[in-house]
Structures are given as structure tokens and as C-alpha cells.
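Comments concern the structure below.
Removed from the display is one protein chain of the complex; every other protein chain stays in position.
Chain naming follows the written order as A, B and C, and within any one chain the residues start at number 1.
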Amino acid sequence: MLRFIFRRLLSLLPVLFVVSVVIFSLIHLTPGDPARAILGQNATNEQVAALRESMGLDRPLVEQYLGWVGGVLTGDFGDSYFLRKSVTEAIGDNAVPTIQLAVIAIIVAIVLSVPFGTLAARFRGGRLDRSVMGFTLIGMTVPSFVLALALMVVFGLMLRWLPISGYVNPFEDFAGGIRTLIMPGIALGAITAALITRTTRAAVLDVLNADYIDAARSRGVAEGRLLFSHTLKNASLPVLTIIGLSLGGLVTGAAVTETIFNIPGLGQLLVTSIARRDYPVIQGVILFVTLIYLLTNLLIDLLYGIVDPRVRVGKA
Amino acid sequence: MAPNSPATTNTAAPSTTVLAMQPVAARDSLWRRMLGNTGLMTGIVVVLVIFVVSYVLPPLLHLDPYAVDPANRLAPPSAAHPFGTDNFGRDLFARIVSGASTSLLVGFVVALVSGVLGAIIGIAAVFNSVLDQVLMRICDGLMAIPAILLAVALTAALGPSVTNLVIALTIVYTPGIARLVRSRALAVTSETFVTASTMQGAGMLHLMWRHILPNTLSVLVVQSTFTFAESVITEAAMSFLGAGVPAPQASWGNILYDGKSVLMQAPQMILITSGFLIVTVLALNLIGDGLRDLVDQRSRSLVGKPGVFARMAAVVTPGRFRQEVKR
Amino acid sequence: AASGDGGDAAKDVVNVVTPAQPSTLDPQISTESIMGEITGSIYETLVVTDENLVPQPMLAESFERSDDGLEYTFVLREGVKFHDGSELTASDVVDSMNRWTRVSIAADGAFDGSEWTEVDDYTVKLTVPTASFLHLLYLSDIGTSYPAIMPSEVIEEFGDEPVQDIVGTGPYTLKEWDADQRIVIEKWDDYQSVDAPSSGRAGAKDAVLNEVVFSFVPDAATRTMGMQSGQYDVTPELPFDGLTQFQEDPNLVLGTYTIGPINLVYSDRAGGPFENVVNRQAVNTALDRDPIMLASVGSEELYDLVHHNMTEPQQAIWDTEVGKAEFNAADTAAAKALLAEGGYAGEPVTLLVTRDYTEAYNAAVVVAEQLKGIGVDVKLEALEWASYFDKYKEGRDEWDLTIIPQGTVTDPTQTVGFLPNRAGYYDTPELHDLLARFRAAPTQDDATLIFDEMQQYIETYRPLTRLGDAHNVYAASKDLELPVFNSHFVWWNASWK
């Protein structure tokens, strides 16, 4: 077990290395110039060239890469061009709201979708199933920005219950923080919830007709327990996977929602950094996100073995 | 534990009286089973209609999705413009109808390609732990690369085109599907019937295709339809950045995106387009669910009445289907 | 608390919402208008304009121009303090102004060869190689890359790179900069006001508001809704369609101000169709500007059509009849004839545009349609800003037309058509000659005469076609007294009613 985890953790290194190379090349492949972004559209070429030189952007790519990787290995991810702080700080600051948001969204999603997905599968074709499926259909197809705007109009403008945008850290001001996180949490959670609900339903349908369910029923196990404990565990591999993926996706995929609700999260940071070619931040954030993906997926892989004893990931 | 029916103790404990049971025989031919599956048929019909409409109507009605008329921008629905106009005064009906082909194309190709690739990767991964490690790490890495960056870089390298967009979106969606399929496949490979097939000397391909794939179909279908919807929407975000569908060309995603900034003035842009998208995705869902029912006879729960399609077919070809309809 | 509801308790805070933070607050370097909006009350300059656009002293107590126009003398006010507590002296001014001459775009050209020297602790002297009306104009203009005065220590520290220590002499100080979130400026209690009535940017600055909070909200819909809900009090830019939407809102006061011209720029790349001036003229003749501008800004109230190369508010100074008759011909038949004459044979034409500026993109869509109408095979290429700008600057061979919005400028030499290193690359000796003559015009009147000639140059060479001038909609809470001058809010004169 420990050896497996250790091996997996070791295997993160080559992945991070490859990702860093890919990201570095991708970034430098894209047109656009941070120096020009800093100086604005009226800057002369000489000014831009001078700034590029002082930022080290005129050096050969390999040299720039090695310099960056060298820094990363010593824990120095460089400084942002625009944020007046180091990349580590920037990620640290922006990860907090993102993670809070992701956690809220994923909790909302799980709490809603796993039970509803399971019930929908159980009563397949029935009224409950159809309405749940209808909702998930909307959750899946309505773009998150539309949902976000609709929420804003209703709760921010018409009812005036919640602030339109902005972010307050709930650890500093709990009520205020929660108020700012509710709408983005719902907007983000909705699409995730739709996906998890559908996946749960599909996975539960796969096992619902198994004989062991009938057998457990014959022993008088209550339908609810039968569904939520017996069936669900058999169906949980895909469900766990989709939850893991969504969690990872929420960290980056939240960009649209974060932008709309103006939450200073990683997604927004990444998007704005890409727009203004803030190389160190882009690289740092992507490495961070890669790490998150790798770790959640490692966790999920471990959970597979716990949930389904027949599955042994990473063994021949 | 005492039996709780003391009164009847000595008479009958269980007494089976005149029991008759009729398992309903499966409908035989694939074609009949499809006809019997109303959801599947509805889905197919709807998708066909949308396809036909998007490819046939524009030339037929001489729809011009590009004709601008700024004086008439954001007009509500009227006789001249049944869906109203967009922020350039272009006819929304023409744009939605002709945008359908682009969106459907992008959505279908991405959903299909990433579905197929994801299924292959996910299933292949369960056969070999080294391969699994390599493939899954690659997927993890790919998942972290943001779609925007990929789009911008691809456009820079290859120029904007729908193909590049499809490539970028496929790269973005495949890893997730692969992981999901893998999770189901992992459980399936430990089933005895897979061992049984192995024991008959089945090769990897056979196992993948005949045993594991059908069993992962359910999650695959969910994920693919989701990918369809997502790529239709994401397509717009990418086009916004210059990757993908060239600017004035209509696509549902573009219309949604344009509609966002005039949500208050012209809600119909988002409402109508979303409506179309929902119907399409619904149809795809029906097809997906139906396909799943075709392979998985066991979970098919609805019996009895033949669907409308079976009845219609019975009317058209009376001899062949009468028997079934009666039953 | 900064992003509160506008607050009844603290009616001395104003919440401003804008799309993006400035990349730097260095007033001498940055060309972003939001920088000017924020730093305008932090930094001060030697001279500023009053409401009649006449230069008045600010940090200078008085100033004087020699008769030959080659020498300016500025006597500084005594006892003016920087936010860091140090006192303003001539050396600070000299260092600041010399740096400005080096790093600022605005000074480029007009201040070539000029030199600032310290006469005594409170007197500085500017010597210029040729007399020009431009000098005072630039010294008093506060918008982008303006001649703000900062302490010598700061300049020493940062040299020609963007400064990070924001230390000025104005009535507000930078209190907080939460990257990508907000910038807060705060009233500075030690401010030394001029003893003269307030007029334009000149005169007394008795700040009332305690704090101005600039929040950066990238999404337009969010900004609008934030304004509607009262979460924000002021926004310098509503989306264009906001005008019709909010005209009836009882809580908001709307206004417009010119943000600048939208130009269609031609690339004269070798082998391209627009290498030939006839084809450029053809396009110019073909365009029907009203629909273009209507699509661009969404409302007839938000654009004007100006036939010459300056924006509408400057009409008083720069008016010219040149080109007026031919302007906005919208004559497709003539255009087709011109195209035939120019030998355009239907080769594909790339119209480069960015979606990050809606007004440009929207105009481009209509322009493309109109060009198709005269038989030009236009392909629209819409890129995100950084890629767009890279291509616009470095990839001149990859596009034929581009539509680019421009901010308001102080004088014609700053407009795209007269920038030899920009846009269509019409870097001809004739242009240089014109520019040199223009810059050497000692007075405004002399310059106005040359402007006719310059305008004629545009008409003849057609490096660009002017589409129209866009106006921004700003909105403010109706409870707020908020003067606007020269497209900028005057924060020290703002107060809650």
C-alpha cells in the first residue's frame, strides 16, 4: 500500500516535468508579448525591446526554461509581471476562494445528485426520473454564464438578497463570505451536479438488476438501504471518478463563473494571466493544477481498491 | 424470532395458489427492438430533422445569416424575423438554422472522437498496469492544460479552423472520458465472464470490444452527450479567442455568447438558442439511452405496449408487424 | 467593507467599478486611460488646463515662455510635500521631467532634443530646439503618459522601468492595491491646495470624499448589475447597450464622453490589394458609416461622424473643410469602378480585428458585409487582444485591413495616420516633413493651417479610413455629485449629496 502510494508519488515527477515542458512551449508558441502588454498599445518598439531585455525574455528559450525550472526546484516560481507579488503568493491567495468555491460546489452537487441520480435509476421511466433528467438536461446544456446571470438577476437584482459579485473570505467574515459564495457555488455546482446525477443514474442502472440486489431484498433489507448502500457502492467507481474529475475541473473550469462573480480565484487568475501573457503565473498555476489533478486521481485510484476489493489499480 | 402469524400456524404457512407466470419473450430482430424503443426512435428522428433542417432549409429558403441591418438590431420576434434579430440586426432564425450545422458538426465530431478515443484508452488501460500508468499520467497531465491556452496556441501554430478547434476540444475532453470508462472497465474486468472469455483464448481486442465496451456503454453515453453539449458551448468561447469557427459565421455557441451581453434587451437570443440546444441534447440522450437498452436487455424495464413507432411501422407494413402489435 | 453597499454610514466612500486594473500605475509610461483615472488625483503636474482648456499653473507657481518659444521657466510653489513627506524641489521636477521626455510616448517627437535644467531650488528651465505650440499642450494634458512629478528617489530606484512606488503630491494617496481586485485611494490630509477657485483640473482641490475604491470586474453584465443593485456607485464605462437599458433607471445618472475614433487601417504590404491607393480609396468610398457605427456602439446617441482626423470635442481647434465633401460617400457604384481601376481581381482580403474591443469587432462585421457588397472577398479574422496586437504590429504581411479603436489624443501627430511606425507603415519622407513642420508651428493658429495640409495628406494617401467616434456611457449614482472633465472624473470635487 505504502509502496504503491510512494511509487505513484514518484511517478508524479516525470508528469510534472513533461507538463512543464509542454506548458512552456505552448506559452511561447502563442503570439503576444508580456512587455507589450505592460507598456500598452502605444509603446514604441524600442521601449518594448528594452523591457523585454530587462525581463530576460530575449534570452534563448532553453535558457529561459532552465532558469525557470531551476527556480521551481528551489521553490521559487518567479514573480508575476502584473500582480506585484510572487507567483507562489498569487497562487496561495487565489487558491483559497477557488478551493472554497469548489468545495461548496462539489458538496452541493454530491448532496443533490447522488441521491437523485440513484432514485432516478430506481424509478426509471417514472415521473421522478423524468423530472430529474429534465433538470440535469438543463444543467448540462444551459451555459454556466447564463445560469450565473439568471441567478444574479433574481437574487441580486430583483430580490436583493445577495451581493451581485465580489468575494469575502468566510474565515474572516462567515456570514458575508457565505453570502458571496452562494450564487457562484450554485452556478458552478449545477453543471457538476447534472453530470454527477447522470453518471450516478447510469452506473446504478448497471447494477440495479443484479441478483444480489434481489437476494438482499429477499432478506428484507429496506428499499432505501438497498439502494443507497448496496447498489450505490457497486455503482460508485464511475461516480467517484466523476467526482474526482469535477473537483479537478472546478479548480480551472471555474474561470467563467469566477469571472462573472468576480471572485479572485485560480480560474480567473489563469484566464487573465493568459490574456496578458503573464508567463510565470500561467506556468505556476498550471503546474499547481496538474498537481491537484494528479493527487485527486491518486486518491480516487486508492478509493477504487477500497470500494471494490476486486479492483487492484496498479497491479498486474 | 417467533413467527408472527400464530393463528394460521397449523394451516398454511405459504400457500401458492394457482400461480401463473409469463416471462415475456424478447423481441427478436434488432430492427424490431429499435422500433419498440420509442425513446431511441424519437431521438433519431429529432436529430435527423435538425440535420436536415440545418442543411436543407438555408439554401431552400435563401436564408442569409450574414445580412446585417444595424438599424433593426435586437428586434423582438416578428413576421419578418420569426425569432427576432441579433445585435447586428441579423435574422436570428437564419443564424440559428444555419449555425446548427456548424454546432452539430463540432459537437458530434468532438463527442464521437473523444468518446471513441476515451473508450479505447480507458479500456486499454485496464489490461496492463504499465500501460495504465503511462496512459493515466498522460491524461492527468492533459487535463491540467487549459483549453483556452491550447486554443490560442493551436491557432497561432496552425491558423484558425474548425478542424483545429475540434482537435483542441478533443484533447480537452478525451482524458476525462478515458478515466471514467476506465473506472467502469476496472470493475467489469474482474467479473467472471471476462475470465471465461479469457479462458476461451480471447485476445485483448475481443475482450475490449465484446465484453468490456458494452458494459461501459452506460457511462460512456452520459459522458459523450455531455461532451456534445459542452463542446457546442466551449466552441464559442474558443471562437471568441480567435480559434475555431471564423468570426461572422453562425454557430449556436456564438449566438449564445453574443446574446450574453444583450441578455436584458434581447433575451430571445439566449432562450431560443438554448431551447434548440436542449432539444438536441435531449434527443442525443434518448439515442444514448436507447442504444444502451439495445445492448443491455436486462435493464430494459418497459414492456407491454409497443411504442408509437412500432405501431406506425405496423400500419405501413401490416403483415410483418401485426403479430407483435397485438401482443 | 470596501465592497459594501455604498453604505449609509460612511457616505464618504465611493465605489467605482471598471473592467480591468491598469498594468502599471506609472503615470509617465502607462497609456491606459484607467491609469489616468486613478492616478489623476494622486499625481500632479507643473501645469494643468482649466475648464476653457487654457494652461494654468499647478505645481508651478507661475511659468513663462520666452518670446522665441525656445525656453520655458517654471517657478515652483514652495512647501509642497510628496506623500512620503519629502518636500518638492526643483531637482525632483528636473528628474521627473527628463524621465518623462525619455519614457513617454506623448513626449516622443514633440519634445525631441529638449532639456530640463535646475535654476535654483524652486526654479526649473526647459529648453527646446524649436518653438512649438505643442509643448504647453502636452505639459498641461493629463490623461495617459503625462508629465507627473515624482520624487527623485523613486526615479533613481526604478529608472526607466515602470515605477512601483506611487508617490505624488496630489490630494489622494494610494492606500491599497489588491492585485486584480481593487485599488483604493484615500484622501491625503497634508495636501497643499492652490489658492484659486477650482476650474477644470486647475485651482483648489478640497477633497471631500475620504476614499475612492476602484473595483475591477471583468464581466460587463456583472458591472451593470452591480450598478443597478447599488453595489457600485460609479462606472466610467457601461456596455454600449446599457444606455438604452438604463435611461429610465431613477437611481442612476448617465452621461457620455468621447473615447475616441475607430479607424479602418490599411496595410500597404507589397503585393496586397491595398498597396494601390486606388483600392484604398475604393473602400473609403464604399463605406456607409451610419450602420457601421450603429452596430459598433448600439445607439445613435453614442457616435459622431467626423470627417477629419481629430475627435469631435477638438473640432473648435482643429476644424478643417478638407475632405468634408467626399466624406461618407457610401457610393458602391463608384467604389466598384475604383476597384476595377485599381486592378483588384477578387483576391482574398483579411480583415484583422480583436473581440476584446466590441466596438471595433462590431464595426468590422458590418464593414466586412459592406465590402462584400462591392465584391471584395473579405475574411474576418478575430483574435484575442494579445495575439491581435502582435499580428498587427509584427505581422503586417498577414493582414490587409484592420479596425482599431484609439483613445482621444492631444494633437494630430498622435493619431494613427500620422504615426510612421504604426499601423499601415506609411513611412514616407513626405510625412516626416509634414510632421516636422507641424511640430515646429509656434502657435496653435500656425498649426491649424498646417492641419489642412495634413488632412489633405490623409485624403490623398488614404492610410486609414475614419469610421466614426465612439462615446462611452458612464453612470453614477444620482446621489453623487461628480464632475467630469476631459473624459475623466474629478474626484476632489466629488461628494455625496
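In this text, contacts are C-beta pairs under 8 Å (C-beta built on N, C-alpha and C of every residue); 3 or more make two chains touch, one makes a residue touch a chain.
In this text, contacts and distances are computed from a predicted model.
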Legend entry - Options "Hydrogenase expression/formation protein HypC", "Nitrogen regulatory protein P-II", "ABC transporter ATP-binding protein" or "phosphoenolpyruvate--glycerone phosphotransferase": UniProt name of the undisplayed chain: "ABC transporter ATP-binding protein"
Legend entry - Among shown chains, those touching the left-out chain: A, B
Inset, instruction - Out of A:151, A:239, A:294 or A:307, point to the residue that touches the absent chain in the complete complex. - result: A:307
Legend entry - Positions on chain B contacted by the hidden chain, ascending: 1, 3-5, 7-26, 28, 190-193, 195-203, 206, 210-211, 214-215, 295-298, 300-301, 303
Legend entry - Residues from chain A at the interface with the omitted partner, ascending: 1, 4, 209-223, 225, 230, 233-234, 305, 307-310
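Keep this in mind: only the chains that are shown with their structure count from here on.
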Legend entry - Chain occupying the most central position, where position means C-alpha average: A
Legend entry - Where chain A and chain B are represented by their mean Cα positions, the distance between them in whole Å: 23
Legend entry - Centre-to-centre distance between chain C and chain A (centres being mean Cα positions), rounded to whole Å: 40
Inset, instruction - Report the inter-chain centroid distance for chain B and chain C in whole angstrom, where each centroid is the mean of the CA atoms. - result: 50
Legend entry - chain B, residues touching no fewer than two other chains: 152, 156, 260, 263
Legend entry - Shared interface positions of chain C, touching two or more other chains: 221, 384, 387
Inset, instruction - Quick one: which bits of chain B touch chain C in the complex? Just the residue numbers, please. - result: 66-71, 73-74, 87-89, 152, 155-156, 160, 239-242, 246-248, 260-265
Legend entry - chain A-touching residues of chain B, taken from the complex the two chains share: 128-129, 132-133, 136-138, 140-141, 143-146, 148-150, 152-153, 156-157, 176, 179-180, 182-184, 186-187, 190, 215, 218-219, 221-223, 225-226, 229-230, 233, 237, 256, 260, 263, 270, 274, 277-278, 281-282, 285, 292, 296, 298-299, 301-302
Inset, instruction - Under the touch definition given earlier, write down the residues of chain C that touch chain A in their complex. - result: 3, 5, 20-21, 23-24, 29-32, 103, 105, 108, 144-145, 160-162, 164, 177, 179-181, 215-219, 221-222, 225-226, 228-229, 231, 356, 384-387, 389-391, 393, 421
